[in-house]
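One protein chain is absent from this view; the other protein chains keep their places.
Let's look at chain A:
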């Protein structure tokens, strides 16, 4: 009986230990060594920081708050402030990996952002660290191909066709991401990899609204390792939009000429009606004068 009690105590201890160990393991986010050492191929400049800021404010602020303000959402584990020391102590590669892959309540942004956009966010986070000095990869002996892209649209299957070439040769396994440029930012159309013919297909929603001719401004990025290229072009891939002027037609807010008919009738009939009655009375005053003559 006594033994039994001791066993129970040991089991309880073990369970407690396991639980604590598990929690510890969770708070310690292991990044693969290769990814941890990963470096940004771009120099973090103001443009990158600005783009990163927009992306951060759209996607990160709700949990991490405004960097430097310590106003992140209280959660378990706490998301933390990106300007805090604990955040900044990590390598660029680690930040990049964590944003890209996510874990538990931290979403995975792999599908939302292309690699260069993820680096924009890292650049933005680093902009809060005065002591930060960007470490650049050793590019010695690395030859970076110069990509050229050809865009076309396959109407039959509603697909954007992207052909990636380097020195006239098709490039396979290049990551291609296509965006539609809007007034307030870009909207991801889709991502794909080029096949051995250097061609990638990106689905296009046929209901996408375009301009009067159905054109939208498309941005396509191609990346593979250090090689990258960008092309921006107007393509007739969307639904033509008929634009109506807000003051077209008869509305309360239209021009005077296009005032609602009921209003015009009501207004003029009542104004002229009343003035007609007044003029009737004014002219009738002559009758008063005449009434004297008669007497």
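To be clear about the criterion, contacts are C-beta pairs under 8 Å (C-beta built on N, C-alpha and C of every residue); 3 or more make two chains touch, one makes a residue touch a chain; residues count from 1.
Definition applied: contacts and distances are computed from a predicted model.
Name the absent chain by its UniProt protein name; which of "Gas vesicle protein GvpG", "PTS sugar transporter subunit IIB", "STAS domain-containing protein" or "Polysulfide reductase" is it?
The UniProt record for the chain left out of view names it "Polysulfide reductase".
Can you say which of A:169, A:197 or A:271 touches the chain missing from this structure?
Of the candidates A:169, A:197 or A:271, A:271 is in touch with the missing chain.
Touching the absent chain in the whole complex: find that residue among A:102, A:137, A:240 or A:260.
Result: among the candidates, A:260 touches the missing chain.
Mind listing the chain A residues that contact the chain we can't see here?
Its contact residues with the unshown chain are 252-256, 259-260, 263-264, 267-268, 271, 274-275, 277-278, 281-282, 284-285, 287-289, 291-295.
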